[in-house]
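Note sheet for the following structure.
In this view, the complex is presented without one of its protein chains, the others remaining in place.
Labels for the chains are A, B and C, by order of writing; each one numbers its residues from 1.
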Amino acid sequence: MYSILQYLKKGELALFIIFLIVFVFFSFSSEYFFSLRNLMNVSGQLAITLIAAIGFAVLLIAGEVDISIGSLLAFVALPLIQIMNLTESVALGIIACLIFGAVIGLINGYLSVYLRISSLIVTLGMLFILRGIVYLYTGQRPISDDLYSDFFFNIGNGKLLGVVPYAAIIAFLILAVFLFVMRNTSYGRKLYAIGGNAEVARLAGYNIKLIKLSAFVICSVLSSISAILLASRIGSANHIAGDLFEFQVVAAVVLGGVSLAGGIGTLAGAALGVMILAIVSNGLGMLNVESQWQMVVNGIIIIIAVGFDELKRKKS
Amino acid sequence: MFSNSFQFLHIKEISKEFPGVKALDNVSMKIKAGKVHALMGENGAGKSTLIKILAGAYSKDKGKIFFDDNEISINSPNDSLKLGIKVVYQEISLIPEFTVGENIFLEKFPTNRFGILKWKKLYKECKDLFNKIGFNLKVNEKISNLSISEQQIVEIARAIFQKASIVVMDEPTSSLTPNEIKKLFNVINNLKKNNIAILYITHKIDEIFQIADEVTVLRDGKLISNRPINQTSEEILVNDMVGRAVESSFERTLIANKENVLTVKNLTTKTKLKNVSFDLSKGEILGFFGLMGAGRTELAKAIYGYDKVSNGFIEIEGKRFSAFNTSTMVKNGIGYVTEDRKGEGIVKDMNLRENMTLPSLEFFENLFFVNRIKEKNISNEYIKKFDVKTPSCERLITLLSGGNQQKVLLSRWLLRELKIIILDEPTRGVDIGAKTEVLSLINDLAKEGMSVLLMTSEMNDLLSLSDRIMVMANGEIKAEFLSNNVTQEEIFKASVS
Amino acid sequence: MKIISIFLSLLITIIFSLSVQANPKRIGYIVNYGTHEWYQNVIFGLQSRADELGIEFEVMDANLDVNKQTQQAEDFMTKGVDVLIMTPVNEEGVVPILKKAKAEGMPVVLEGNPAKGMTTLFAICDYDAGYKAGDEVGRILVSRGVKEARVMDVGLPLLSATVLRSLGFMEAIATHVSATKVHELDGSGMIDSSVEVASAALAKDSNINVIYGINDGSALGGLQAWRASGLSEKDLIVAGTGAEGLAFLNELTKEGTPYLVEAAMFPEGVGYTGMNLAVDLFNGVDVPKHKVTPTLALTVNNYASYYDFDKAAQKRAINFANVAGIPTEDKCTKYAEDL
Partner (left out) sequence: MIKTIKNNETILFFIFIILCIFLSIYNPQFYSIQNINSILRSSSTVMIVAFGMTILLTSGEVDLSVGALMSFVTVIVMDVINITGSVVLGFIAVFLFCLFIGLINGFVRTILNVNSLIATLAMMLILQGSVYVYSMAAIYNTHLIPFFTFIGQGFVFKIPMPVIIMLFILPFFVLFLNFTRFGRYFTAIGSNSDAASLSGINNKKFKIIGFVTTSLLVGISGIILASLMDTGQQGSAKGFELIVIAAVLLGGTSFKGGSGTIVGTILGILILKVIDNGIILMGISQEFQLVVPGVILIIAVYFDNLRKAQDV
């Protein structure tokens, strides 16, 4: 009874329709858009945003926010690449990257939840701090992946049987897992409850602080996974990586109907939001639309979609 | 389905102090298993503090709590839940985005050992529960789609569903229909049979005599009396609570000249109202009665320009309005005091003075600037007039008690030259002492020639204050009475028709 | 290197067997920052040459986003252009793209910055460009009888290319007079942030007689900061880099401006050369690893022979022939590796 269709009925239907419209439009207007190869490329391209968006949505649902993910993308790539180059082991690099991500998540969470500083402020500060550290450490020069391992290359660039990008597989696996967790586990429901009404959750005996902290960690760790994919795609730890990434993700997630107030929205919606923006930018590229027009179109889509969603809520 | 291990919960010399206030001053009481123990007292008497300590939301400064003779420690909501203490709070405390079932199971979702929810089990057990206690609600309905009273029921169901040994109910009937109240009392009796102890907080004295076995009265954080029900009476209780006798009826002198101020014609809104029409004359108090969802608040907000009017119009002294917002209504001499003081009344970041002068700031302007001296003087004047209990007019509004906040919200409008004031449940959550003051104030306003629209579910106030009474049900006016020749029964009948 | 040449020869044989008509049909260009004036002129150069050769030419703009750059490379491969020209957002970001392109058998030409695994690159010599400007400034200082050059370098550590320019500039001046770098700043190549950092620096120490900017924005930013600090322009010399667009021409042709020298890089020329290189690569002509494009120190006296500048209409037209006539190095004096 909680099938995909059920989700869509629960409000994502409008998004799904928009998605279809956009999809059909490009399929007819561009000769290159509707080809297995291109669609597979897009699915690989949106993986980075999608994974981060899942974490971001989970945190928003719990009633907190983390706008430092863009800088985090650049920051956690440093241990990844450095350790890889040092130890010549991709695994160690990835582990280090995830650990660093988790630590940042813990710091953000601790400052917001335990020291009660608004998470927006904390992560805004963290946005500056992490980016600054990256600049300091790299001297604003990208650090190249000297290991040059095929495995690492394939994480972000390879395709299963030369068709399905591994990046896409990773992303959609993560999506599936978290869809289930948020809908069908007590942990997931607790996140919703806390975001929906923290006081009630407290009186229901939840350990709000711990759960919120975990949400921060989830957000940072997932962003770190995005960072790994990105690093693999650009073959380096890059100081300018993820610049304004946080804006892309916020836009996509809110477009997907996840409320900034917390407690409302689904990951299915967030994923749709990401996909819509992704195929729009790909489609416009295929039509040789200049980048300045692409920005304008994105802006308009966001306003229309979110505005439409609000009107719908008002009526009901 | 319930079990109980102890004979009584013993609260011993509990004290709790907040900056400036002694909320509880070594209060002791024994709550027996299988009995309903009523707890009464004005707002600020310390009832809610006591509840919050039992619920583990507050920590006590001094004193002990025992089950029989063995002491228990409550340091967090979790502790109190483990001990089987369940609290039904007055303000709805449910997750609006969740279904009824999910809310019932909020404390502990039924999961397998991997923490994965068993939805079927959840909804089945939930259905069984509702059948047992004789309420029928759709268990997979979203809370946000339920009426206030339905939500209240979910609250209660949620509390008693847990393996409770003590159920604390804070004003559980405040928004229930008489019919629902009957059902609730059945549930309570059912709990008694199962040897559950019930701590029952209410303002409504008549309820006490229907279900309570013992009554404890608090005043200003001190224990005043602790009596079995058969050794007390309405007078005694009121005396204990207020510390003085209260007269609760007024000499309404029905106005002779019917000079019309307000005409409402076929007022209709998308959400609720259907062709509401009536007249209001100068100095008249027009009472509105209706059960939850009858549309009184909607009517008030439509007249006041807060909700959009889809059809019909209103006339203020012959001046016609068909599309209007709150600011035009205020300019034309209408004021509105909301029923939802916390949500729509007070501005929490502002102090008493700023809250009081908010709608009438233009009167305090000289050139472009607000004259604070003048503000202070006038607000102090009103603080004296209604004796609002506050150290100064600069105190944050949130630090005042409900009754005092209400007085501030009323004086808000008295600073303006009002023709009409709309009062929505003006005495809700106001303690008895302040209540009579508020009522007599309303009476005086009418005497001075202000017209009043009075929406209240307090039948006595309605009858004693109003000149005429309109009875509403699902968005329409069902009946109109002259207050001096109508009985409570007639009004009830009209309201459920 | 070996692999590449093998792969190349393979490629060549394939292409010859397939195509009767030698020229490629479609060429794609991924620009790192297409809204920037310099790159608009590079695109103009590429486009002009493409039109002459009747080649279909498409542009995508990565807009300084390394991730987007990778996506656009994939998109171009999907579109199946014959040659892909790229200006890397930065050195390392393109390495995986080159790897992918190799697997796809798609020839790639880089502009500006070299990268690991590349086939060929067309770019100016940053060091030498800076050097020429420094040399010119040095001469002016000598002619003015100034003993010491006190330089404010409005730089950009983000790219090794821009670091090389500053280096060349300083070393050239040092051959004429004693040179001190008083301020080394990060103007991030934007005029507004250059104004910011420069005015702060000038407040610290305004005993400066040379301002060098690694591009026109930086140079003008430095100059604007100088003016906004109310300092005298009498003994100041400003040198910019790039001849990106109209900015330097406007300033250079002002009465009594301290903006005397421009290390011109002729973006249109760069584009023109680049298109030729792409075609050569496609046709299997043996291409150099680094095709150097012309640079020259422009002053108010000699600019007219390369650009005819219509100040009123704010238009400039390049003289491709004269630019092509400028003697160019076979290889640069210094590369990023030498840093």
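Methods note: a contact is a pair of C-beta atoms (placed from the backbone, for glycine too) under 8 Å apart; a residue touches a chain by one contact, two chains touch by 3 or more.
If you're wondering where the values come from, they're calculated on a predicted model, not measured in any experiment.
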| item | value |
| --- | --- |
| In the full complex, displayed partners of the excluded chain | A, B, C |
| Residue of B:Y336, B:F386 or B:F481 touching the missing chain in the full complex | B:Y336 |
| Of B:D68, B:D128, B:E235 or B:D349, the one touching the omitted chain in the full complex | B:D349 |
| Of A:L15, A:L111 or A:A270, the residue in touch with the unshown chain | A:L111 |
| Residue of C:R26, C:K116, C:R150 or C:R227 in touch with the missing chain, whole complex considered | C:R227 |
| Contacts of chain B with the absent chain, listed as residue ranges | 304, 306, 325-327, 329-331, 336, 338, 343-350, 354, 358-359, 361-362, 364-365, 368-370, 396, 399, 412 |
| For chain A, the residues touching the chain missing from this view | 111, 115-118, 120-122, 124-129, 131-133, 135-136, 140, 247, 250-251, 254, 260, 290-296, 298-300, 302-303, 306-307, 310-311, 314 |
| On chain C, residues whose C-beta touches the chain left out of the figure | 35-37, 40, 185-186, 190-193, 195-197, 199-206, 217, 220-221, 224, 227-230, 245-247, 250, 311-312, 314 |
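The rule we apply is simple: only the chains that are shown with their structure count from here on.
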| item | value |
| --- | --- |
| Distance between the centres, which are taken as Cα means, of chain B and chain A, whole angstrom | 44 |
| Whole-Å gap separating chain B and chain C, where each centre is the average of the chain's CA atoms | 73 |
| Mean-CA-position distance for chain C and chain A (Å) | 35 |
| Residues on chain B engaged by chain A in the complex (per definition of touch) | 55, 57, 76-78, 81, 87, 89, 93-98, 102, 106-107, 109, 111, 114-117, 119 |
| Touching residues on chain C, where the partner in the complex is chain A | 34-35, 58-61, 63-67, 69-72, 74-75, 78-79, 89-96, 99-100, 116, 157-158, 160, 186 |
| Touch list for chain A against partner chain C, complex | 32, 35, 37-38, 41, 44-45, 48, 139-145, 153, 156-157, 230, 232-236, 238-243, 282, 285-286, 288, 290-292 |
